[in-house]
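Written below as structure tokens is the structure these notes are about.
Every protein chain except one is present and positioned as in the full complex.
Up next, chain A:
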Amino acid sequence: MMEEVKEVTPTLSVHADNIKVTEVLKEGDTLTFIIVSQKLSGTGEYHVDRTYDDFEWLQQHLFSQEDVPGIQGVIFPPLPAKAQVNASAKVMKQLGFLGLEEWQPYCKALENFLQQIAAHSILCKNKALEIFLTSSDPPGRQRVRKNIFNRLSQAVVEMRKESHKDVDEFFQTERDHNLVLTGCTKTATERFLDVVLTEQKIAVACGHFSAALQLCVEQGEDPDKQAFSKACVKLSEVFNSMMKNMTSVAENNVNTLGVGLDLESRYQEAEKEMLFRRTCKLVELETARRNAEKAKPVKKAAMEEVKKAAETEFDHICGVAKQEIAQFHGLRVKMLQQALVQWCEKQLLTAKEKADQFDQHLQAFRGMA
């Protein structure tokens, strides 16, 4: 049940940077997320439970803000694909890093989604966000009417517009650059995922070897048998260490650079969508101009109206888009830096821990004589 939108300028009543997705609950086939946010006034907290459908509801509301000028120039924070319990291979492939580590990266991605919306000067004003974060009832699962932002509904013929030549050098450059970066980032993300999946396989193989060594322990008082058994037990411990090491390395990869690349990849796609919308508007504008020019006197005034409206809208979009692009450039550098630094620090820590452990194993083994 949706609450009435009040006429007062809506403001968010919680801290934007403190929104957390703290838990994920599995109920049958559904995943339910617990979202905690801090009240701006006082020391209270909001705890709400939401499913993926609720997130989609929020996103649809943000997309359909037709009364906001230039809304199509906004780079919308990307919502991850839908996650499921017992997801199919296809779904897991689509989710990539977000499908690993017991949904922790997925929760982080949802968290980021909410934080970015709350921090966005235009989007944070939408009442839907307030309801999403604070209402104890789920915001409602009815589908909002289809909006122009749903690319899946766009006809194939519209796709040709993607390569439509731009009138503005700034935007042409940005479009070209975005095209290259989107491709590169997607490839890098996929390849890094391959690395992580292989690391997980190695961890499993080390575990198997460790277990197989335990089976080689022989009973008896024969000194050779005892010596061999001792060696097998020790080696089993070493491979157990190796298994844990590989698991840590893979985890570190996922939680830092993995999700970082994933986010960058999805954000690049979001920018691509925005630039495409603007290009579509450009095509519309150029069409409107031609129509106005060619119009017979009877229709001319109407065509001029249409042309003027298109111009205004296009200008608004370009204005917003320029701002968004500048912000996005700053944001993504910050995000990637954070990811890279965290990744390096975690791997360094793990490497140091393991170096000590392996050294201990080595000394113990040498002492065994």
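The rule is simple: a residue touches a chain if its C-beta (ideal position, glycine included) is under 8 Å from a C-beta of that chain, and two chains touch if they have at least 3 such contacts; residues count from 1.
The definition used in the following text is that contacts and distances are computed from a predicted model.
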For the chain that is missing from this picture, which UniProt protein name fits: "Creatine kinase U-type, mitochondrial", "Sorting nexin-2", "Ras-related GTP-binding protein" or "Small ribosomal subunit protein bS16m"?
"Sorting nexin-2"
Using the definition of touch stated at the top, determine which of A:Cys206, A:Ala270 or A:Cys318 touches the missing chain.
A:Cys206
I need the residue numbers on chain A that touch the omitted chain, in ascending order.
177, 180-181, 184-185, 187-188, 191-192, 194-195, 198-199, 201-202, 205-206, 208-209, 212-213, 215-216, 218, 222, 224-225, 227-228, 231-232, 234-235, 238, 242, 329, 333-334, 336-337, 340-341, 343-345, 347-348, 351-352, 354-355, 358-359, 361-362, 365-366, 368
